[in-house]
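Only one protein chain is missing; all other protein chains are in place.
Should a chain be cited, it is by its letter among A and B, assigned in written order, with residues numbered from 1 in that chain.
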Amino acid sequence: MSEVILETRSLSKVFGGQVALDKVELSAKAGKISAIIGPNGAGKTTLFNLITGVYPVSEGEIYFRGTLLKNIPAYKRAELGIVRTFQHVHLFGNMNVLENVMTGQHPRSRYGFLEAALRLPKAHREEEAISLRAMKYLNLVGLGMHAEQDALSLPLGQQKLLAIARALATEPQLLLLDEPGAGLNTLEKQELSDLIRRIRDTGVTVLLVEHDMPLVMGLAEWVTVLDSGQKIAEGTASQIQRDQRVISAYLGEEVE
Amino acid sequence: MLAKVKSKWAYFAVAALLIFLILIPFDWFLGQYKGLAIFIGLSTMVTVGLCLLIGYTGQVSLGQAAFYGLGAYFSAVLSKTHDVNPWLAMLIAAVATGGFAYIIGYPIFRLRGNYLAMATLGLGLIMWVLFRQLSQFTGGPDGMAGIPYLSIGSFVFDTSFKRYFLVWFFCLAILLISQNIVRSRTGRALRAVHGSESAAESIGINVDQFKVKVFVLSAVYASLAGSLFVHHLRFVSPQPFDFLASVKLVVMAVIGGLASIWGAIFGAGTTRILSDELLLRFGEWDIAIYGLILMLVMIFTPEGLFVKLKDVFTQWQLRHSQRETET
Partner (left out) sequence: MSADQFVQYFISGLTQGSIYALVGLGFTIIYAVTRIINFAQGEFVMLGGMLSFTLASSAGLPLAPALLLSVLISAAIGAIMYLLAIRTARRASVVSLIILTIGAAIFIRGIAGELWGVDFVRPPFFTGSSSISFLGAYIHPQALWIIGTTIVVTVLLHLFLSYTMVGKALKACAISPRAASLVGIDARAMALIAFAIAAALGAIGGVVMAPLTLTAYNVGVMLGLKGFVAASIGGFKSPILAVVGGILLGIVESMAVGVDWGPFTSAYKDAIALVVLLLILLLRSGRLAAEERES
């Protein structure tokens, strides 16, 4: 029975007068692939932003590995083991592919200003380690041969893989993927699914937000459905596919 | 392949630069310009910090001359009025100036946008007023004279020739340190912040803290330059630390390249030489020309003039080597 690695209780977020999330209760089991789906504007990305600390919570709590996440700034969460990718990729355009991934090692490395400024041996050793580990993640996503290229010279599909490699370099326990399949063709989506499973097999918990139904249904071991900021259903992929409320939400019809 | 070609030229350029720099102060070479060269070295030190600030945090300091002035006045007052060892005074000045930058930097950097620019502009103006007003410490508008030379043991830096090497030693040390930082984990974090703040934050980089660190670093560089400045002239007054001085520093940074380290020498050098020439020929128009330079560079080559020239050179060189392999 695997433990619950992420849990939200009565989680709400209000922007101005607008309710983006309304008392959402969500949980993700460690080492599993979970998905959040829902029509546009359901609040999926907002949920991610709350978990990663980009927005403050209006009401409710988020628990990560049993610890309450309160007043922990966004940048600290990577250290804790929560990392995300973005819908619009957000690569570091002023670096090459390998450097992007090496930057992901930031929370797992220690040497600072002084060691860097004076080129102390400690800095050297850590750099070697960082470089090797980064290469490992790059190879995991299949981009090893592009290491020296400019990050932005890659096509979109590979850019998304690079973003995933960069996130993996932080050695996370929970990986949040924000629409990883958007803009990919069928073959790329298949490779993405395989990659996500490989990632899960290394022990990382994956939580993804996706619009592509076949992709989600083929991957996710647990699905939560949001609509207009509220959770309307959750269950296994096959349960969700047959749930009347979910179907109505997507079709925009009223539930009978 | 490109990387190898580039570094061959880079090494050559750096070696040539070093040889050139070593030869300048000799009278049979360019000795009559060694005074100017000292000022270029000092300006470079301040400009590097500014380049890092603008290039990596995307924030502009419009009052960098204030930190230059703080270093100068701290050193002057400590070493002359209070007989503190000049080296110690320089260290204290750097720490004090850096600390000051930290105190004002932290609240400002928590905001996004243009607040730092205006805040530093205001800071620069206020510092200038303080330098003039606190005459019991600073000597007021007429300044303070009689500041001692720097010395190591019995070796005194009492000639321009000796001070030239001192200044450029510091300058090159700062350039090297900056380069080391940029190529390190810290440098990657800085470039990440410049590339995408939200992505940088998501992988554990404390964006605000890094911005403040760069700001403090730039203040420390400026302070060191200010200290060397007063031990060179043995005199300090508020005049070189006014708003226009801060503007000129931005011009230097912009010409040199906003994320470029070695470009700072180019920026400082051309601006200093230009400003002397301009003053001679155009008198008061020099202010308008600085404004024009800032506008033109930002419109046409926002990454900086030197960086653009480097790119053009790299392109030419790439085509040239391609042609060679084709024949």
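Throughout what follows, a residue touches a chain if its C-beta (ideal position, glycine included) is under 8 Å from a C-beta of that chain, and two chains touch if they have at least 3 such contacts.
Owing to the predicted nature of the structure, the values given are computational and were not obtained by experimental measurement.
Checked against the hidden chain, the listed residues B:46, B:60, B:84 or B:189 yield one contact partner: B:60. Only one residue from B:96, B:289 or B:309 touches the chain missing from this view: B:289. Across B:104, B:175 or B:309, the residue that sits in touch with the chain not pictured is B:104. Checked against the hidden chain, the listed residues B:96, B:118 or B:166 yield one contact partner: B:118. Listed for subunit B, the residues touching the missing chain in the whole complex are 54, 58-60, 62, 104, 107-108, 110-115, 117-119, 121-123, 125-126, 129-130, 132-133, 243, 247, 250, 254, 258, 284-295, 298-299, 302.
In this section, only the chains that are shown with their structure count from here on.
Centre to centre, using the average C-alpha position, subunit A and subunit B are separated by 41 Å. The residues of subunit A lying in touch with subunit B in their complex are 52, 54, 73-79, 83-84, 86, 90-95, 99, 102-107, 109, 111-113, 115-119, 123, 126-127, 130, 148, 163, 166-167, 169-170.
Note for the complex: subunit B touches subunit A at residues 3, 177, 180-181, 183-189, 191-192, 194-196, 198-207, 213, 259.
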